[in-house]
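I have a structure I would like to understand better, so I am pasting it below and will then ask my questions one at a time.
Of the protein chains in this complex, one is absent; all others appear in place.
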Amino acid sequence: MHSLSHLFLNPGDRRFWAGFTALGVLFLLLVPALNLLLPADSALHVPNYMVTLIGKYLCYAILAMAMNLVWGYCGVLSLGHGAFFALGGYAIGMYMMRSIGARGVYGNADLPDFMVFLNWKELPWYWLGFDHFWFAALMVMAIPGALAFVFGWLAFRSRINGVYLSIVTQAMTYALMLAFFRNEMGFGGNNGLTDFKDILGFDLSQDATKMGLYLLTTLVLGATFLLVRFVTASKLGRVMMAVRDAESRVRFLGYSVTGVKLFAFTLSAVLAGIAGALYVPQVGIINPSEFSPANSIEIAIWVAVGGRGTLLGPVLGAFAVNGAKTWLTGAAPELWLFALGALFILVTLALPKGLVGLWAGLRARVTEKSND
Amino acid sequence: MKFNRILGAGLFTAASILPMLAHAAEDTIKIGVLHSLSGTMAISETTLKDTVLMMVDDINKKGGLLGKKVEAVVVDPASNWPLFAEKARELLEKEKVAAVFGCWTSVSRKSVLPVFEQLNGMLFYPVQYEGEESSRNVFYTGAAPNQQAIPAVDYLMSKDGGEVKRWVLAGTDYVYPRTTNKILEAYLKSKGVKPEDIMINYTPFGHSDWQTIVADIKKFGSAGKKTAVVSTINGDANVPFYKELANLGVKADQIPVVAFSVGEEELAGIDTKNLIGHLAAWNYFQSVKSPENDAFIKQWQSFIKNPKRVTNDPMEATYIGFKMWTQAVQQAGTTNVDAVRQALYGQKVKNLTGGVAVMNTNHHLSKPVFIGEIQGNGQFQTVWKTKDVIKADAWSPFIPESAKLTADWTYPWVCGNCTEPKFK
Amino acid sequence: MTDDTLMDQPHGPGIAAPGTILYVDSVTVSFDGFRALNELSLVIEPGELRTIIGPNGAGKTTMMDVITGKTRPDQGDVLFDGHVDLTKMTEDQIANLGIGRKFQKPTVFEHLTVFENLELALKCKRDTLSTLLFRLSGEQQHRIDQVLGTVGLKDKPRMLAGALSHGQKQWLEIGMLLMQDQRLLLLDEPVAGMTDAETEATAELILDLHKDPHHSLVVVEHDMEFVRALGARVTVLHEGSVLAEGSLDAVQANAKVVEVYLGR
C-alpha cells in the first residue's frame, strides 16, 4: 500500500534501491579504488586533491538535500541555510581547536592562539565542553536545530512566508556574520578557526585521514538520502507538498501548517549543521564569511539547478554547479562569473524543473518517439 | 528511469572533473598565481596577478629560467577562503607548480597554510601583515609591523612629525589591525604616552558611514595636545573614511592621519585635493626616484597598456619575491622546493627605491621604510626614510607571549616559533 | 486533540447559546473601510440544513471565512456547539473541532493523486509527529475506496488531481469533505460549473448527508433550481447582513428581496 500511494511521486522501491546502490558504488568504492589502486600516472587515476574535492562536494550535496527538504518539498525558501551550515562547522571547529592543546604557536595549553593573542585570561563559558568530541558532535546538531526551531517558531507562527521569510532568514545570517566578525565574540573574528591539527587523534594532514573523512561523508550522505526519502514518502511528506501548493487549504483540513514547516525547517537545519561539521575538517578552516548571504543564495541555486522536490536533484545540482565552479575558476578565471550567472538565469527561465526535469523530459520525448 | 538519472549524475561529475586531469607540458616551469580576480578582494589582488604575469613575460623574453619557459597558472579563488585552500591544492597537486605567488588577506594565507605545509609547496606572500607567523613553506615579502608601524609612530613623535602627544588607533576589526594596534599600544606606553591619550576604535569590513567616528576623532583631537590618527582601516572602507575626513575639515597640519593600508592604488580611487599632508608608511612609493623604479613603472604601464596606471608597495614586494625566487632557482640549478628554500636565505635583490633587500632566515625581508605625505596628484611625497634597511621581526618583542619566540629556519634552530633551538 | 481544544477554549465572552451548532451574533468585518459583514447574526440548529443566497458582495464568502477562522471579525461572537468561541481559534483548530468547508473555487492539491487528496482529508490524529508515522489501516483504506465510489472517482485514484476536470475537482473536494466526517459542513457554491446531471447527484448527496442527524450543513448557492431541490430553510444576505429568512417561496415573495435581486 505504502509504495502504491507514491507510485506517482517517487520511483518505486526497486528502482530507488538500484539507483541508491549505484550512487553508493560510485562514491564509496569506485572513487577510493581509482585513488588507491591505480598508479598515479594512469589516466583514470583519481588524485588525492580530487578526493578532497569530491569530499567537499559531498558535504555540499548534503547541504543541498537539507535545503531541498524545506524548499523543494515544503516551499519555504530559506536564504539563511548557510548559517546552520556554518554553525555546525564552528561547533566541530571549536572541538578541533581545543584538541590542538599546547601545540599552538604560543604553546598555551588552556587557550587557543587567538585568545592568547587577545590577552584573554580564561576560556569563555561557551567554549566549555568542546574538549569532548561527543559534546561537540551533539552541539553540531543542537545549535543549528535550536536556532532554527526558535527562529522558525517565531516566523511561521506569525505566518511570515514566501519572499518575506527569505528576506528575514537572509537578515538572520547577515546578522550572524557581523557578529562572528567581532573579535570580542571569541570565535576568532575574521580569521575564524584554523590551524587544526587532528580530529579524534587522526592527523588531518594524512591522506588516510582525508580518505576516512571522505568515506564518512559518503555514508552520511547515504543516510541523509534515506532519511529525506522516509520523510517525503510519509504522509507528512504529502502534507508538506500540500503546504507548498496550497498552504491555507491545508489549514482547513486541520493540519497545523506552523508545525509542519517547523518540523521541516528544524530537521533541515540539523542536516545542514552536520554537513558543516563534515566540511570543516576537510577544508581546514571555518570563518564568518561562510555566513554571508551570498553563500546561502548559492545553496538555493544548487537545488534549483538540480531540480527541486526530487530526491536526486540537489545532489546533482551541488555537483554540477560546484564542479563547474572549480573547473571555470581554473580554466577561465576572468569569465567564470558570466558562465555561473548565465547558468542561474538559464535554469530558472528554461529549466524550472532543473537538470532532473530536463532528463525526464528528454526520456519522455524519446519514449514518445519509440511509441509512434 | 531513476537509474539512468544516476548515470547522468555520474557522467556530469566526470565531465566537470576530466578537464582537470589534463597533464602538464614538461618543458616549462610552472608557477601558480593565487589572487582573487572576483569578489571583494579583486580590487587589490587583480593588480598583483598582472604584476606576476608581467614578470613572467619579462623573464621569458630574457630566455626563461634554466633554459625552460616559465608558465604562469592563473586561478581565481574569488575572495572565498576555503576556495583558496582548494585552489592551492589544485596548483600544487595537479599543476605541480614550482612556486605560488598569491594571497592578500591574512585569512586567505591561514587557509592555504596547511596545504602548503602538507604538500611542501612554496608560497610568496607579498602584503604587509601582522607578523606572528613564520612557516617553512611561506616567504613573506611584505612589511612586518616593525617595518611600517613603529617607524611611522617614531616619525610622528619627532619634531618634523609634529611631536604628537595623543593617539587615535583606528582599524578594521581583524587580525592585522588588532596586532598592529596591540604592538603600537605597548610601544607608545613604553614611550610614556598616558592610557587616556590613546583612543582605539574598530569598525566592520567595508564600513561606509564614518560620521560618528570622524566626529569623535575631532573631539578627541580638540583636547589641546597634538593628536594623530594611526589608520589600519582596510581597503574598501578607506574611501568613505577619507571623504568624511575631508568634509569634516580634518586638516593634516592639525590632525594628521598615517595609514598602513593606503597606497597609490587606493588613492587612485579618491580625490586627494583635500587630503594633502595625510601620511602613509610603506617600503615603496611610486614617487621615489631611482633608475630601477623608473624602469619598473615604465614596464608596468606599457604592460598594462595604461600610461596613468600607478604602482604600489605590494607590487614591489611581488617583484622582489619573484626576482629572489628566480635567482635562487638559478643558484640551486633546480626548482626543487627544498633546494630553492636553502638558496633563498641571504638572497639579495635591489629595491626599486634603492638599497638592497635581503631574505632572512626567518623568511622575512630586510627593507627600507618610507613615510610619505599625500599629494594633490594622488602620489606620495617622501618626508622621511630610514637610513638603512630594517630587518623584519616575525615575532614582535612588544607582545609578551611572542617576544620569547624565535623564527630561524637554519641550523641549529630550524623552526618558525621556538623558544630554543631544535638541535643543541 | 479535539477534546483538549474544547477544554482550552475560553467559553466566549461570558455568553453561551445552548442547543445551537453555530451561533453568529452581530459580527462585523471591514476591509479598508468597506464593510463586508455588517452586524450579521445567524443561528444554525444541530442537524439543520440551511441554504444561503444573496447577490455578489453580500458577504457570503466572508461569513464562511469568519466561521472557519480565516478572517477575524472586528466585533461580534461566533460560537460553535453553543459554547466554543471560534473568533479566538486558528483554522486548523477549528477544522479539528468538526467544521469542514468546501471552497467556491475548488482547491485540491494538484500535485497529489486523487487518493492522496482523500488520504490527507481522512479523519485521524493530525499533529505533526503522528502524521510522520502515519500508516493507513485496512478500514481507513476501505473508507477511502467507499468515498471514491460516492464521488464517482473509483477508476482514477492514481490520477494527479491537477489533471481532473472542473466538475471532477468539485466532486473530489466534496469527497475530501466527506473524509473529514465533520459535524458542521460549509459548502460554498458546490455545483458551480457542474452539468445538470452532476448537480442533481450533488443535491442527492447533500440530502443524504442531511439524513444523518450528526451532520449540520450550510450551503451557499446561486442556482435557484438547486436551492429548490434542497427544499431547506433559506437565508438571504445583503450588504453583509440578513435581509430575509424563511422557506424559499416565502423569501421569493419578500418585497425587499425582489428589490435587491431585480433592482429598482
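The chains carry the letters A, B and C, assigned in the order they are written, with residues numbered from 1 in each.
Simple rule for what comes next: a residue touches a chain if its C-beta (ideal position, glycine included) is under 8 Å from a C-beta of that chain, and two chains touch if they have at least 3 such contacts.
Everything that follows uses one rule, which is that contacts and distances are computed from a predicted model.
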In UniProt, the chain not displayed here, chosen among "Urea ABC transporter permease subunit UrtB", "4Fe-4S dicluster domain-containing protein", "NADH-quinone oxidoreductase subunit M" or "Cation:proton antiporter", goes by "Urea ABC transporter permease subunit UrtB"
If I consider the whole complex, including the chain that's not displayed, which of A:Ala33, A:Leu128, A:Val163 or A:Leu226 touches that chain? A:Val163
Per the whole complex, from A:Ala91, A:Leu118 or A:Leu340 the residue touching the absent chain is A:Leu340
Which listed residue (B:Lys165, B:Lys218 or B:Lys391) would be found touching the missing chain in the intact complex? B:Lys218
Out of B:Asn80, B:Thr203, B:Ser261 or B:Asn417, the sole contact with the unshown chain comes from B:Thr203
Even though one chain is hidden, which residues of subunit B still touch it in the full complex? 37-40, 42-44, 46-47, 159-162, 173, 202-204, 206-209, 211-213, 215-216, 218-219, 222-224, 236, 239-240, 243-244, 246-249, 252-254, 256, 265-266, 268-271, 273-274, 276-277, 279, 373, 375-376, 378, 381, 383
Which residue numbers on subunit A touch the omitted chain? 71, 77, 154-155, 157-160, 162-164, 166-168, 170-172, 174-175, 178-179, 181-182, 293-294, 297, 300-301, 304, 334-335, 337-338, 340-345, 347-349, 352
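Please note the rule applied: only the chains that are shown with their structure count from here on.
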Most central chain, judged by mean Cα position vs. mean of all protein Cα atoms, is A
Per mean C-alpha coordinates, the chain lying farthest from subunit C is B
Rounded Å distance, subunit A centre to subunit B centre (Cα mean): 34
Can you check how far apart subunit B and subunit C are, centre to centre, with Cα atoms defining each centre and the answer in Å? 73
How far is the middle of subunit A from the middle of subunit C, if each middle is the mean of its Cα atoms, in Å? 44
For subunit A, residues contacting two or more additional chains: none
Multi-chain contact residues (two or more partners), subunit C: none
Subunit A residues touching subunit C - in the complex, by the definition given at the top: 1-2, 5, 7-9, 231, 234-236, 238-239, 241-242, 244-246, 248-257, 259-260, 262-263
Quick check: in the complex, which residue numbers of subunit A touch subunit B? 11, 15-16, 18-19, 22-23, 26, 43, 47-50, 52-54, 56-57, 105-108, 114, 116-118, 178, 181-183, 189-192, 194-196, 204-205, 283-285, 287, 289-290, 312, 315-316, 319-320, 323-324, 326-327, 329-331, 333-334, 336-337, 355-356, 359-360, 363
Show me the residue ranges of subunit B that touch subunit A in the complex, using the header's touch definition. 1-10, 12-13, 15-17, 19-21, 37-38, 73-78, 80-83, 85-87, 89-90, 92-94, 105-107, 110-111, 113-115, 117-118, 132-133, 173-175, 178-179, 182, 202, 204-205, 399, 401-402, 405, 416-417, 419
